[in-house]
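Sending over a structure as structure tokens; questions will come in a sec.
One chain of protein is taken out of this complex; the other chains stay put.
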Amino acid sequence: MTYRISSDFLAQHNAREQRRLDADYDALAGMLQCRGGDIEALVSLAAGFSVALPSWGVGTGGTRFARFPGKGEPRNVFDKIDDCGAIHQLTRATPGVSLHFPWDRTTDARALREAAQQHGLHFDAVNSNTFQDAAGQEHSYKFGSLTANDPAVRAQAVAHNIDCVELGHALGSKGLTVWVGDGANFPGQHNLRGALERYLESMRAIYAALPADWLMYIEHKLFEPAFYATTIADWGTSFACATELGPKAKCLVDLGHHAPNTNIEMIVARLAQFGKLGGFHFNDSKYGDDDLDSGSINPFQLFLVFNELRDAAVREGDAFKPAYMLDQSHNVTDPIESLMTSAVEVQRAYIQAALVDAQALSHHQKNNDALMAAQTLKQAFRTDVGPILAMARLRNGGAIDPVGCYRASAYRDHKRAERPQAAGASSSGIV
Amino acid sequence: MTYRISSDFLAQHNAREQRRLDADYDALAGMLQCRGGDIEALVSLAAGFSVALPSWGVGTGGTRFARFPGKGEPRNVFDKIDDCGAIHQLTRATPGVSLHFPWDRTTDARALREAAQQHGLHFDAVNSNTFQDAAGQEHSYKFGSLTANDPAVRAQAVAHNIDCVELGHALGSKGLTVWVGDGANFPGQHNLRGALERYLESMRAIYAALPADWLMYIEHKLFEPAFYATTIADWGTSFACATELGPKAKCLVDLGHHAPNTNIEMIVARLAQFGKLGGFHFNDSKYGDDDLDSGSINPFQLFLVFNELRDAAVREGDAFKPAYMLDQSHNVTDPIESLMTSAVEVQRAYIQAALVDAQALSHHQKNNDALMAAQTLKQAFRTDVGPILAMARLRNGGAIDPVGCYRASAYRDHKRAERPQAAGASSSGIV
Amino acid sequence: MTYRISSDFLAQHNAREQRRLDADYDALAGMLQCRGGDIEALVSLAAGFSVALPSWGVGTGGTRFARFPGKGEPRNVFDKIDDCGAIHQLTRATPGVSLHFPWDRTTDARALREAAQQHGLHFDAVNSNTFQDAAGQEHSYKFGSLTANDPAVRAQAVAHNIDCVELGHALGSKGLTVWVGDGANFPGQHNLRGALERYLESMRAIYAALPADWLMYIEHKLFEPAFYATTIADWGTSFACATELGPKAKCLVDLGHHAPNTNIEMIVARLAQFGKLGGFHFNDSKYGDDDLDSGSINPFQLFLVFNELRDAAVREGDAFKPAYMLDQSHNVTDPIESLMTSAVEVQRAYIQAALVDAQALSHHQKNNDALMAAQTLKQAFRTDVGPILAMARLRNGGAIDPVGCYRASAYRDHKRAERPQAAGASSSGIV
Partner (left out) sequence: MTYRISSDFLAQHNAREQRRLDADYDALAGMLQCRGGDIEALVSLAAGFSVALPSWGVGTGGTRFARFPGKGEPRNVFDKIDDCGAIHQLTRATPGVSLHFPWDRTTDARALREAAQQHGLHFDAVNSNTFQDAAGQEHSYKFGSLTANDPAVRAQAVAHNIDCVELGHALGSKGLTVWVGDGANFPGQHNLRGALERYLESMRAIYAALPADWLMYIEHKLFEPAFYATTIADWGTSFACATELGPKAKCLVDLGHHAPNTNIEMIVARLAQFGKLGGFHFNDSKYGDDDLDSGSINPFQLFLVFNELRDAAVREGDAFKPAYMLDQSHNVTDPIESLMTSAVEVQRAYIQAALVDAQALSHHQKNNDALMAAQTLKQAFRTDVGPILAMARLRNGGAIDPVGCYRASAYRDHKRAERPQAAGASSSGIV
């Protein structure tokens, strides 16, 4: 039996925090009421929010220079599920887990599904991996995968993706995320158009293998690992390809995969408008694909993204269900702590966006009153919705203070004892 | 009668340069022959190349901080045509002129057409202007034009664009370039999606007014004059809009309108692949929309753009005819000198790209030989094709050394005497 | 007599807002008390905060493409003082005004000083202008000012700066801000080192003319109006020059003058460490020197800057007094509203930074507890200190809701009537 935080422990920890929460909650409720806000409705919204966990995120990440492992890291997909379970237990906001193959491959899908269910978890979109050579793989992806010049390499990459679909299908997943690192390091290395033609041909084969109720998420990225020309480098290419492929193909927005200065919330608005917004890989960044904790660098930007999602939800109604996933690399923190904190940060932006006075905003926009329109957003952003999020967790059976409770439980020390082996490549958290 | 450089003067100037040109030409011919190249074929290619001049480019440009006028600047569209004529006379590479309304509006289209013909010039795509308020205009574009909330503003902007089409039609133009500065300076100022919906509605009305043989060029730009969210900010938005509008709508690539680090040649390849590459505004930049002389900052990038155009031309055949235009702001140089030099730089990149050994390149690409593929491009780029360009000019009746001849002619001093008035806003060269 | 908002009107407006403020204030006081915070101490801090106004900021700004004037814009420096007075009256946070010569030149310094005193204003650092050619100026700055090749141009620019010092001295100012746009648009145009040598020579002459109690603020900027190489392009150059010049020379940080992705708060820390942090031009930006309202794009960054200032103040003690100035361009808002809002945003960041639990932060830093260190900052940033700022204004005699009060007063309509003439270049707000 592996260690799990007991509900008694959790309840006791919450008991110590509750008085302060109640005071803060009442104070906030009063302030919102003055502005016509209903705190209970916001708690309900928060309680219904979820963002999926990346299985690879519970391992310590690294850079090309080094990886400094943490203690008690997960050794396999079952350990990862345990860690994801702990995150969900305390935050009540992360019921989905996004797997990554072949890292998370198992021969016993039923056992994995049961392990997840015991934590109240299900499987979100699965991820294929053609940016590394797996052990025993016949052909190398050194010079590309879905875009490779060699048809045998492409066939292998296509087959791997279809295999991922089948693995995911057996686990109850409903989506495939395709990110390829394919690209060129030198001008001339690729025929830029030829590479995209081969990509589309490969993707059509994968698309044809999707179950009827599945979606395919196309993830673009400006650079890294390719440093001159990445085949799927921007939302324009992603959008054009998703359009070519058909209605099951959607675009996935990773917040760290854009050129400097890019207005990401506008890309969200554009993809929503043209019916191709598939979902998100949330993280934060200052320079490149830094994969930092969500909201840690530019929390206002995260809020503005959710403000666009709020607008799209009003326009599109229930049909609008983009997939929310975290995708981060935790190099200097305990990954469980970072993922808990990040899930809460994303949820925070969602609730802050819900606080936007949409009617006032629209009024100011129509009057070209830029100052008051901006202040309408700022007022929502400035509201400290922490008590709402904590109350939603508490009512859902989670922790008022997830990190505090986790630390008090000494979960990591238990795992250190339970998981003696060194963490392998499968938990390196680098996507 | 205004001053024009006489053909005698030109011939005498060329006579002084010819010996050196002949020597360089022979040396280059020999070197190319060793590699299997045919210099005469390249001269023919160069002689057939052309890039259009921006009427606003012959005036001295400026920044928001200041404009430091030059001497003898053009005062009106007829003066501009004279300057464009001088540029074409010496370079033989700029037979088209792109007008900008209302700056270049004239009540006598026939006179303007005749003035152009006297210089061997014709009219390329015309440009509308809804980023400034023209004198006497009923509604202001302060808060947008084609995207404005106020339907009357939108109607005015649509009517102006249709007016431009009619003016252009009367002058023999075949295209309309639509660049709007519309956007927001503050988060919240615009409903981002609503603004694009209004844009599309406005553009459909303009599109409907296009003559059968016209194209509409959609120009995107990341920022400036809008500093938070520009409605047509990137090629993805441009592409999506051109697709919505129909086959006459194409995308225009200005080399300075992208986010930092953007791979522009890949955007060229993508737009060509998806059938929406309309043309170019050539210039160079280091920071933003710096509008510097073409090839002055990153000549290798300009070459790589033409390498993609070469590839597209092979694939698409004669149907592939993107529009080439210069769009620069000349703040510290004589605009005529900068435009002559820039036309030659663009032509240089075109000929360097023609020198690429396409067969060897394709061979290296198929073998994943990145190093030799890169060197294949580099070898073409490193070839100093200057003698080819000079010979093409000479045979076409132009100048071996356009700037040298221009300076020797004292053209500018003549114009200083002829054009006593201060240059007005109409020649400020700021697009 | 020009219109001024009466104290009665202000008091009545406040009376309508006070109940809500009191409720919010009490709620916040309680929440802070739980965490050991003292709201009254924070109100005192806020009440003592000030940031100077840029005289040019009260006019509507523009871009190189267009300027869309507002109504009732100031026509001269006395009108500007009136507008600055209104801003200070309502915010009680902007007692200083930073003048810009020759735009604000007056022959009657005493009258100007008295006009300012009537509004409770004094004069902060004065700004020289050698990026434009003033009417009647003998030599042009087209090719540089303090760095110009022509000694006569440099002498003129030096003399203008010394003249600014004298003008400022007569007005009670204690500092000179020197920003030059000097630079090159083309590789080769400047000898990069020669240009900086000439700059230093010119600056030494100005430095020698500084009164004993004056400081000279060197402002760097990456680009614009120069688009290839700006002479004072980065903090490294600014720092090296300030070191060369002597102790009265300090570096000024404008938040919009850096390369993309730059960590500005670290530059603040560096300059403070090396004793050369002179002050700030506050604004916000997304792309370049966008000059947007402070805190409108990235409020967390503004907070992080003030977190460094908090740290420096602890280390340096009372000697640490960097100059705070707003420097913005208001293109689509009423400049008075933007300046009031921006002053409050800067003050907000100052108070949020004061809320940082420095002891806990230091503890987490020493334990390499990156997550809790980050959360310690976030907790302070997330606190909505609005009631503290409003209470400080109220107690200082200002407005609880400055924009609301200003709009209710119809100040702008009054000015529209009082200021019939078109606004001239002197109010164009473009620095």
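By written order: A, B and C. Residues from 1 in each chain.
Here is the rule we go by: contacts are C-beta pairs under 8 Å (C-beta built on N, C-alpha and C of every residue); 3 or more make two chains touch, one makes a residue touch a chain.
As the structure is a prediction and not an experimental result, all values here were calculated from the model.
Only one residue in the set A:49, A:223 or A:350 touches the chain that does not appear here, and it is A:223.
Checked against the full complex, the one of A:6, A:33 or A:63 touching the unshown chain is A:63.
For the options A:125, A:165, A:292 or A:385, the residue in contact with the chain missing from this view is A:292. From the set C:203, C:374 or C:399, the residue in touch with the chain omitted from the display is C:374, counting the whole complex. Although one chain is not displayed, its contacts with subunit B can still be listed: residues 20, 23-24, 27-28, 30-31, 34, 260-261, 263, 286-287, 293, 296-301, 332-334, 337-338, 341, 368, 370-372, 374-375, 378, 381-384, 386, 403.
For subunit A, the residues touching the absent chain in the complete assembly are 62-66, 68, 131-133, 140-143, 181, 185-187, 189, 222-225, 227-228, 260, 285-288, 290-293, 296-297, 331-333, 430-431.
The omitted chain makes contact with subunit C at the following residues, 142-143, 149, 184-194, 196-197, 222-223, 228-229, 233-237, 239-240, 258-263, 265-267, 269-270, 272-274, 300, 304, 307-308, 311-312, 315, 361-362, 364-366, 368, 370-371, 373-377.
By our rule, only the chains that are shown with their structure count from here on.
Inter-chain centre distance (subunit A to subunit C, centres taken as mean C-alpha positions): 39 Å. Spacing of subunit A relative to subunit B, judged by their CA centroids, is 43 angstrom.
Residue positions of subunit C touching 2 or more other chains: 260, 286-287, 293, 296-297, 332-333.
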